[in-house]
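Heads up, one of the protein chains got dropped from this complex, but the rest are sitting where they should.
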Amino acid sequence: MGSSFGQLFRITTFGESHGGGVGVVLDGCPSRIALSPNDIQQELDRRRPGQSAIVTQRQESDRCEILSGVFEGQTLGTPIAILVRNEDARPEAYREMKDTYRPSHADFTYQAKYGIRNWQGGGRASARETIGRVAAGAVARKVLAFLHPESEIIAYVTDVYDLSAAVDSSVVTRAQVEANAVRCPDKEAARAMMRAIEQARAEGDSLGGIVECVARNFSAGLGEPVFDKLEADLAKAMLSLPATKGFEIGAGFAATRLRGSEHNDAFEIRDKEVRTATNRSGGIQGGISNGEDIVFRVAFKPTATIARAQQTVTTDKTETTLAARGRHDPCVLPRAVPMVEAMAALVLCDHALRQRALAQPD
Amino acid sequence: MGSSFGQLFRITTFGESHGGGVGVVLDGCPSRIALSPNDIQQELDRRRPGQSAIVTQRQESDRCEILSGVFEGQTLGTPIAILVRNEDARPEAYREMKDTYRPSHADFTYQAKYGIRNWQGGGRASARETIGRVAAGAVARKVLAFLHPESEIIAYVTDVYDLSAAVDSSVVTRAQVEANAVRCPDKEAARAMMRAIEQARAEGDSLGGIVECVARNFSAGLGEPVFDKLEADLAKAMLSLPATKGFEIGAGFAATRLRGSEHNDAFEIRDKEVRTATNRSGGIQGGISNGEDIVFRVAFKPTATIARAQQTVTTDKTETTLAARGRHDPCVLPRAVPMVEAMAALVLCDHALRQRALAQPD
Amino acid sequence: MGSSFGQLFRITTFGESHGGGVGVVLDGCPSRIALSPNDIQQELDRRRPGQSAIVTQRQESDRCEILSGVFEGQTLGTPIAILVRNEDARPEAYREMKDTYRPSHADFTYQAKYGIRNWQGGGRASARETIGRVAAGAVARKVLAFLHPESEIIAYVTDVYDLSAAVDSSVVTRAQVEANAVRCPDKEAARAMMRAIEQARAEGDSLGGIVECVARNFSAGLGEPVFDKLEADLAKAMLSLPATKGFEIGAGFAATRLRGSEHNDAFEIRDKEVRTATNRSGGIQGGISNGEDIVFRVAFKPTATIARAQQTVTTDKTETTLAARGRHDPCVLPRAVPMVEAMAALVLCDHALRQRALAQPD
Partner (left out) sequence: MGSSFGQLFRITTFGESHGGGVGVVLDGCPSRIALSPNDIQQELDRRRPGQSAIVTQRQESDRCEILSGVFEGQTLGTPIAILVRNEDARPEAYREMKDTYRPSHADFTYQAKYGIRNWQGGGRASARETIGRVAAGAVARKVLAFLHPESEIIAYVTDVYDLSAAVDSSVVTRAQVEANAVRCPDKEAARAMMRAIEQARAEGDSLGGIVECVARNFSAGLGEPVFDKLEADLAKAMLSLPATKGFEIGAGFAATRLRGSEHNDAFEIRDKEVRTATNRSGGIQGGISNGEDIVFRVAFKPTATIARAQQTVTTDKTETTLAARGRHDPCVLPRAVPMVEAMAALVLCDHALRQRALAQPD
C-alpha cells in the first residue's frame, strides 16, 4: 500500500533501484491528449544523474518506454504504463549495506517494517522511484496545457545551505531556471551555491536547501474542502518526496510573526476581476485556489549519503562505522526541481479534473 | 468530495457552522473498544469556544451525541456517527457577509468554486468543522491505547507572534500543557503570550504562532512508502486544518542550514535496541517510523477575522471596507492544540491498523 | 470499513436498527441542485414499513432531517448529511435474539467477525440501513435530472415465488409500478402475487422473487474499463442489498443457452444514430453504456424471518428452536423496488460524474 497518489488522475509507481526497472501506471488520463515518449524523456533528463558537474556521476540513461495507453501519438483514456529499465546495477558496490544500516537512510526502518529489504542501493526508498513521478508529471503537464492553457508550473532553488537567492516568483521563467546547473534563477547566488556544493563534495559532506515553486494562471476554484484542500494535497505530495523536511505556503512560517492586519490579503477589483492586493495566502484560501499565483516552498535536508565515516550499527546490533563509497549527490536540490514540479503538476491536474466533474456551468 | 480522511480508520465530516449541526462518521474502528460520550466530550471541551479568557466568547456547549456504532459501552465495528447540534445560530450577525467577501477567508473561493455559499458564518470553512475531527480523534486515542498502550500524543504552543517558548519535547506532559490557557508548557512564555494575545484583541488585531506535537512510544514500522509516508500523511493532516501555513518535521527548515555530517542521526545500540543518538529526523526515516519520538511543528497564521476595518470587495465587484463585529479568537493557537493532536491521532491510528494488516510475525 | 460506496458521488451510511438513528453522508454532490426534504421523503415513504397490507406493519414514520449541505433549497457542494431517527425501538421484543442466532440472518456472522453485536433487531444488518441509500438515491435522481434530463430509472417486481409477470421494460412507467402494493406493473400477476404473499404470511412463511430494473435514455459512454464496468458496479450495488442472491444483465443466465449468432446485437443505423437491432447486451458492451436501455434483474431470497419454528443454536452452542414473533415482511420484494432504484441511481450518477471529469469535447 501507499504507492498510489491522486483521486481521478491517479498514479501508481513501482520499482526498486536494483531489479527489473522502475515505472508508473497512470489511470485517469483523458483521451486524445497528444503524447510522445519525448515529452516524458525531456523531464526525465532533467532529473537523471550525470547531467552536470554537481550531481552524482552515476551513468543512467533512464530511457522510458510507454507500454500502454497511447495509440498513434494520442492517449487512449486507458492506463498509461511507463517503464524505465535499471542499468547501472552494481550490487557488489552495496555489499556492505547488506549488514549495516546507513544513518538517516531508510535501511533500518524498511527492515523493521518488512523484515526484509532490497539492500542493493536504496531499494524502494531510492530516489530512482521518483522517475515514475516525473514521467507521470510530464503527462500531467500535457493535460494541464489542455485544461488550463495559460498555466505554468515553475520550481527553482532559492536556498542552498546558508546561501539565499533573490527570486521574484511572479516573473521567473523556466529558461532562467535552466540557465545554470544549480537551477537557481539568481545567477550570482547560483555561482556561490555551485562553489559551496563543490566544496562540500570535496570535504566528503553534503548540503540541503529550499526549492520554491510557483503555479501561475490557474483559475479560482481548484481544491476541495475539507481534507483535500489544495495546500494539504501539495503538502502531502512534497513531503512524500525523498529528503524533504518541511513545506510552507504563501507567507508560511513567517506568517506566524505577522499580525492579522499585516497578513490578510485585501481584496480589490483589478481588470474587473476580484483580486488580492497582496498574496500572503499563496494563492489559496480555505483550501481553494483564488486565482492568484500559488507559491510554496519545500525544505530538503542535506543528502544522507556522505563520504565521511559515520557511527552506525549492523543488522545484528553491533556498533560500527560506515563511510559511503562511490558516486552520490552532494546536494539533491538541482535534481529536486523537476520532482517538485512533477508533484505539483500531478496535484493540480487531479484537482482540475475533480473540479471539472462537479463544477456547474452558470 | 474531499471530506474524508484515512484509509482504514476513515472519517467523513459534515456540517456547516449554521444549519442542523456538524459531525463525523468514522468507519473502520475495531470492535470492542470501550467508548463513552464522555471520552469524546473531554476532547471537544478542549476545543470549544468560551473555555478561557483568551479565546472567543461565543457560547457553544458542543454536546456530542453518538448516533451509532456503540452498544453497551463498546464499539461494534460498525460506523460511529457523532453529531453536535449547532446552537449559537445568529444568522443576522452575518448578514453583511452575504454581500461582502471577508479578506483571507474562504468566502470568495467557495463562491468561485460552487456559485453558492452558506454565508451565515464560515459555512463549511468554519472552524466548527473541526468538531468532527476532534471527536474522531478521541476515538482514535482509544484505539491507540489498545494497539500501542504506552503511546502518547502531546501538542503544545511553542510560539505566539514573536514570543518563543523553551519546551523539551521528550519530557513535556499533558498536565503542563493544560496548566494555562495558552497551552504553552513554558510558564513564563505563556504569561507573555497571554498578555500579547490580550493586547492584540484590545487593538482589534490578531496573532499567529506555532504548535509543536510529539508522539512518543510508537514502535518502528509505521508509515507506508512511497506516497503515504508517515510525514506526508501528517503534513496533509495538518495543512487541512484551518489557518495553517506550514509543516516541518524533525529539524525541518532548519535542516537546510546543516551539513550532512551535522544532520545525520548516527545509529547506536541502547538497551540492546537500535536507536539514534540524535533525532533530527523527527522519528521518521524513509517515511517509516524508527521508534524515536515523532516531532513536528505546524505554523498557524494570525486569525483572519479582525475588528479593524479592512479593504475588500462585494459580491457584485464593488470595493468597500469591512470590520468584523462580534466575538472571535484573537489567536487560534490554544484551541488549535487539540485539533493538531486529533489529526495526529487519526494518522497514527490509521497507519497502526494498516501495519497490522500487512505485518508478518517473525 | 465497507460502509461507503461510489467514487465521485460517494455515500457513507451509518446506523443500527436500534440506537440513535440511521442515515447517510453524501460527499460529491454538485452544487446548486434544488433539493428539499420532501424530495427525499417521497422515496423514503416508498420503502418504509406499514405502507400497505402486504408489508410489515411496524410503524416507523421514517422522517428525514437534512443536517448539512443544503442552503436556501439548493445544494452547497458540501457533504449532505441526512438523519432518520429510530422510533419503534422495542428492544425487549428482541431479548431472545441476544442468546440465539436466527437462521439465515447475520447474527452469527457478525458475532464471529466482531465478537459483539447489537442484538436488538438486525443491528447494522437490518434493512433499516437502506434508509440511507434510498435517501441518497433521491439526491442522485435530482443530479441525474440535471445531467441526463431525459433519463428514467424504473424498477418493478417481475417474479414472486413461482409467479411471473409479463412486463415490457422499454415502455413500463412508474405509474404502472405504483398502481398496486406489489409494485408489479402486470395487474393480473400482481393480484396473484398479492394472494400468494398473504397466504405465505398466514402460513408463517415467506416468499422471494425478482426485481427488474430499466434505466432509459442514458447516453453512450458511461462506465469505466476494466474493473469499474457499469455492470460490475451495478452488480456490486445490487448484491450489497440485503437478501439478494443474484444479478444478471441483458440476457443474463439465459444468454448461456444461446449461440453467438443468436445472442449478438447487430448494429444498425436508426434515426441517423448507431443503434442495436436487439438488446441482449442490456445496454452495456465492454462495461460501457451503448445508449440502449440498461436492463438488469436482481434475485431476492425469501425473507429469513418466519413465524414457523426453526432449528438453530444459542451463542453458547446449544441446539434449540426459534420462531419469530411480531411483525415482519412476508416478502421483501415490494419494498425492494425503491432500494434497487436508489442503488441504480447512485451507480449511474457516479459514472455520469466520472465521465464528465474525463470526457473530452470533440
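Lettered A, B and C in written order, each chain numbered from 1.
In the analysis below, contacts are C-beta pairs under 8 Å (C-beta built on N, C-alpha and C of every residue); 3 or more make two chains touch, one makes a residue touch a chain.
Just so we're clear, the structure is a prediction, and the values are computed from it rather than from any experiment.
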Of A:Arg32, A:Arg95 or A:Arg325, the one touching the omitted chain in the full complex: A:Arg32
Touching residues (missing chain, whole complex) on subunit C: 1-5, 7, 13, 101, 103-106, 108-110, 112-113, 115, 124-125, 129, 159, 161-162, 200, 204-210, 220-221, 223-229, 231-240, 242, 244-253, 255-269, 272-274, 276-277, 280-282, 284-291, 299-306, 308, 310-313, 317-319, 354-355, 358-360, 362
Interface with the unshown chain - residue positions in subunit B: 8, 28, 30-32, 77-78, 146, 225, 353-354, 356-360
Residues in subunit A touching the chain absent from view: 1-4, 8, 10, 12-16, 19-23, 25, 27-28, 31-32, 65-71, 74, 76-81, 83, 113-118, 123-124
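Keep in mind that, in the parts below, only the chains that are shown with their structure count from here on.
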Mean-CA-position distance for subunit C and subunit A (Å): 45
Rounded Å distance between subunit B and subunit C, as computed from the means of their C-alpha atoms: 39
Overlap residues in subunit B, where contacts from two or more other chains coincide: 1-4, 13, 113, 115, 124
